[in-house]
Each structure stands twice: as structure tokens, then as C-alpha cells.
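A single structure is presented below for examination.
Entry: chain A
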Amino acid sequence: MAKKKNTIKIDKERCKGCSLCIGICPQGVLGLSDEVNKKGHRYVVVKHPEKCTRCGLCFIMCPDCSIEIPGEE
Partner candidate 1 sequence: MKKNFTKPQSMKDVPTHYCPGCGHGLIHRLLCEVIDELGVRESTIAVAPVGCAVLAYDYWDFDTLEAAHGRTPAVATGIKRVLPDRLVFTYQGDGDLAAIGTAEIIHAGNRGENISVIFVNNGVYGMTGGQMAPTTLLGQVTSTTPNAREAKTEGFPIKITEMMAALSGVTYLERTSVSSPKEIMKTKKAIKKSFQTQLEGKGFSMVEVLSPCPTYWGLTPIKSMERIEREVVKEYPLGAIKG
Partner candidate 2 sequence: MFYNVPRLQYRDTGGRIIFNMKIRYLSTGNEACGEGAVRAGCNFYAGYPITPQNELTAYMARRMAEEKRIFIQSESEISAINMVFGASAAGERAFTTSSSPGISLKQEGISYMAGCELPGVIVNVMRGGPGLGNISPSQSDYFQATKGGGHGDYRLIVLAPASVQEMFDFTYEAFPLADKYRNPVMILSDGMLGQMMEPLEFDENIQPSGIIDKPWAMRGAKGRQPQSIKSLFLKEGALEELNKKFQEKYEKIKENEIRSEKYKCEDADIIIVAYGTMGRIARACIDSLRKENIKAGLFRPITLWPYPHGELQELGRKKIKFFVTEMNMGQMLEDVKLAVQDDSRVFFYGRAGGGIPEEGEIIKRIKKIKSK
């Protein structure tokens, strides 16, 4: 399969680094950044966009609406 575009948008300032999305992702797409946002949280970043299947589990688990997965074109 061709390498997919990065389909997950993460609002790094809203993210609190709770990592529930990281824990639930079956493909290991997500991980914590090495940097912190303005609130001092290590925020979640997309580490392996090519592995994402748009299952939406990360969105479901996120308590902060920090994740958005736009519809496919």
C-alpha cells in the first residue's frame, strides 16, 4: 500500500499528554513528543502516519477533543 497522508490532526496546545490515545491505538501510530506545550504538557504526535487505519479509537478515547480526523476526500 502507498504511504498514507497524515490523517490525524492533533491540537498540541489542547493536548494534556494523558496518553489514553497512545495506549488504545492498535497500530502504534501515536507517541509523546519530546517537547512541551505552553501548559507544560508533553503533547501527543503522530509518529507513524503510514500505519493509521482511521479506526477512530484515538478520537473516541481523547477527553479533550484534541484529536480530529477529517473525512477522506
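How these were chosen: all candidates are chains of the complex that A comes from, given by their letters.
Heads up, the rule we're going with is that a residue touches a chain if its C-beta (ideal position, glycine included) is under 8 Å from a C-beta of that chain, and two chains touch if they have at least 3 such contacts; residues count from 1.
These numbers were taken from a predicted model, which means no experiment stands behind them.
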Here chain A stands alone, and the other chains of its complex are listed as 1 or 2; which of them touches it? 1
Taking the complex as given, what residues does chain A use to touch candidate 1? 13-14, 16-20, 23-24, 41, 54, 56-57, 59-65, 67-72
